[in-house]
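A protein chain is absent from this complex, but the other protein chains hold their places.
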Amino acid sequence: MDEAVKPALRVGLFVTCLVDLMRPSVGFAAVKLLEEAGCKVVVPSQTCCGQPAYNSGDRATAQAIARQTMAAFEDCDAVVAPSGSCAGMLAKHYPELFADEPDMAVKANAFAAKCHELVSFLFDRLGVRKVSARYDGAVAYHDSCSGLRELGVMSQPRKLLASVEGLRLVEMNEADVCCGFGGTFAVKYGELSDAIVRQKSANVAASGADTLLAGDLGCLMNMAGKMQREGRAVKVRHVAEVLAGMTNDPPIGEAATGAKR
Amino acid sequence: MTIAVTTPRFKDNVHEALHDERLQGALLHASNFIGRRSTAVDRLPEFDALRDSARAIKDHTLAHLDLYLEAYERKVAEAGGQVHYARTSAEAVDIVLGLCKERGAKAVTKGKSMISEEIGLNAALEGAGVEAIETDLGEYIIQLRGEAPSHIIAPAIHVTKADVEADFRRAHRDLPPDRDLSQPEQLLGEARGILRNKFLTADIGITGANFLVAETGTSIIVTNEGNGDLTQILPKVHVVVASIEKLVPTLSDVAQILRVLARSATGQDMSVYTTLSTGPRRPGDPDGPEEYHVILLDNGRSAMLGGDFEDMLRCIRCGACMNHCPVYHAVGGHAYGWVYPGPMGAVLTPSLIGVAEGGQLPNASTFCGRCEQVCPMRIPLPKMMRHWREREFERHLSPATVRSGLAFWAFFAKRPALYRFATNLGMRALNLAGRARGRFSWLPFAGGWTRYRDMTAPQGPTFQSQWRAKSGAVR
Partner (left out) sequence: MSARDDIFAAIRRSLHVTGDEAPRRAAVASRLAEAPIGIVPQRGQGDAAHRATTFKAEAARAQASIAEIARVEDVPAEIARFLRDNNLPATLRMGDDERIGALPWAETSLEISFGPSDGHDLNAISVAFAAVAETGTLALVSGRDNPTTLNLLPDNHIVIVFASDLVGDFESVFSKLRSVYGQGRAPRTLNFITGPSRSADIEQTLLLGAHGPRRLHIVVIG
């Protein structure tokens, strides 16, 4: 850590359903980064932030899940998620969900104020400026939409990646353009989603990067799935894995080969 | 009698658009607007503050719309003009046809007007035996092709140069067939000549209005070609068709919004021609129309006031949202199936033609938020698309598969212990099934995904189950 020692923040890890279910190693990478930055990390029993229901127009379910989530993390000083879209849901949309209920609105606003996306929390709140990880490769970073536009996550991951030894950051074209995931959109409008992710895949290829990183597992699974279908050999990981120096697990969508990094 | 609505077959439209090579090539041009807007915005430090100012002006206007309309119509009358009111598209069309009939009009020139598309004016005029000539070059081109505009600023963005040459040769039969039309300059020159004659001989000129100013009873149009100007000053009669939310209180207010309009649309600081018209010609005027009519159209706007979609009434039709939209870039404007494409079309269309017909559009979004980011009037477009999804959900208009899938998910998400148990079991099983390759080429219930992409296999036991096993903590 670069900053003077702070009292240990009690940080509730909002692991997110995709990380919880599909790629727990991202959660462990997040824990490592937070603990190295001096936080006490707890993981309350949790399910989902409610965004799938919210974006599908089911406000009632979204509200029920939100109440549950806020209760679960009540005694945390901060709530940190390795996902711009889930963090955005907690920090920006929970207050909107309860805009018509004054009592809940107050609670939701207070809750929202303590919710953060992982990398911006490390950089902006905890003052982390470099990591001690090592990664050999040319890395393109994709700006996930919610993280970028709702939470202002853009320079922080790039600055931290720049401190990773051996890592060469390459900027791809249209890094800030949507990958076409959009939650249920990818399934409901599969052909349209495919057209958008094909463009993203082409941009990754054109950048010459051998590795693609982002802060949202949904985007990453979408981009990895497309590139793998197209036969492109790009390693896809969550940015937390690289920053935490935890890249022993296979990249997204790849099987264990037995060869360790 | 508006343009045929094909919005319900949006997915089919998408499929066609994605396989239309010509269209895909033409759509690459849409990206140019992004850099140009960005440059214009960078050159004006006050841009973001002006957006706030513009939003506040429109919000104030909408909250007092009845009073500003009263003030506006008084001023129009004082200047010698006449205001007509139309509740619906049909009424607006009838008023125009009535004006044409009373004056024995045979030919009408038209400035670019999305409202006239909305009410299906051209078809109605043709049906009444009145020749309606679009004079904006892009609109003229698509009129020759019998197509609807595919973008609200660049209506012919989907048309190639070769297309235009073919269309001109087909339509301008009096010109020498061996003439060279290989260059855009030649095409433009030909259009200029043909349309010049139409401008000078039209009986009535019909324009829309970007703004209606209550302070002076003025209508304002914004063009680059000057076609709107020739449409409104040459014929004996000038008819403005505009929806009621175009009202702006004063000229000072107009100055605020003008500063964000062209910059957001094309990256120009000002369009070439921004023209303020107030009434017919005055005594002593050597040119100008003898009659000036304004048709104020409601067509669903009053119903949007005071409701969930009121913010949409701030729209100034700049097109920035669609210029930055990944969906629009993928399929172009025609796929949206009606008059208004892109994010603004996704929000406005269900308001104007109903959610049953227009409901696909607000669903076909990833909520990437770029539209809201660039909207000069700070319209929260994703939020309003979500409102439409809520309306559909309440009315059970979403497909049954989606509802049951969500209900299934919600059941578990509301029961943390059960969720943790079921997901751990499920992910371990899925991992076993997929661990050899690390991914699936196909999964049941995930056809929409696996048709185009591989699906990652889970790593195995869930994070929460591993965390509990490690720490032994029970919360």
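Labels A and B are assigned to the chains in the order they are written; within every chain, residues are numbered from 1.
As a convention for this text, contacts are C-beta pairs under 8 Å (C-beta built on N, C-alpha and C of every residue); 3 or more make two chains touch, one makes a residue touch a chain.
No experiment lies behind these values; they were computed from the predicted model shown.
Taking the complete complex into account, the chain left out of view touches B.
When you scan B:Val14, B:Val41, B:Leu69 or B:Val294 for touch with the missing chain, the hit is B:Leu69. Within the whole complex, the absent chain has one touching residue among B:Ala303, B:Ala356, B:Ala407 or B:Ala433, and that is B:Ala303. Summary of contacts with the chain left out: across B:Thr6, B:Gln24 or B:Thr216, the touching residue is B:Thr216. Across the entire complex, the residue among B:Cys100, B:Ile119, B:Ile157 or B:Ala413 in touch with the chain not shown is B:Ile157. Interface residues of subunit B facing the missing partner chain: 26, 29, 32, 44-46, 49-50, 53, 57, 60, 63-69, 71, 75, 78-79, 85-87, 91, 135-138, 141, 154-157, 160-161, 164, 184-185, 187-189, 191-192, 195-196, 199-200, 214-218, 224-227, 229-230, 233-234, 244, 249-253, 255-256, 258-259, 266, 268-282, 284-288, 296, 298, 302-307.
Throughout what follows, only the chains that are shown with their structure count from here on.
Those residues of subunit B that touch subunit A in the shared complex are 11, 14-15, 18, 326-327, 330-331, 363-370, 372-373, 383, 386, 388-394, 398, 402, 406, 409-410, 412-417, 419-420, 423, 426-427, 435-439, 441, 446-449, 451-464, 466-467, 471, 473, 475.
Remark: subunit A residues 15, 17, 19-25, 27-28, 42-48, 50, 52-59, 61, 64-65, 68, 72, 96, 145-146, 149-150, 177-178, 180-197, 199, 221-222, 224-226, 228-229, 249-250, 252-256 touch subunit B in the complex.
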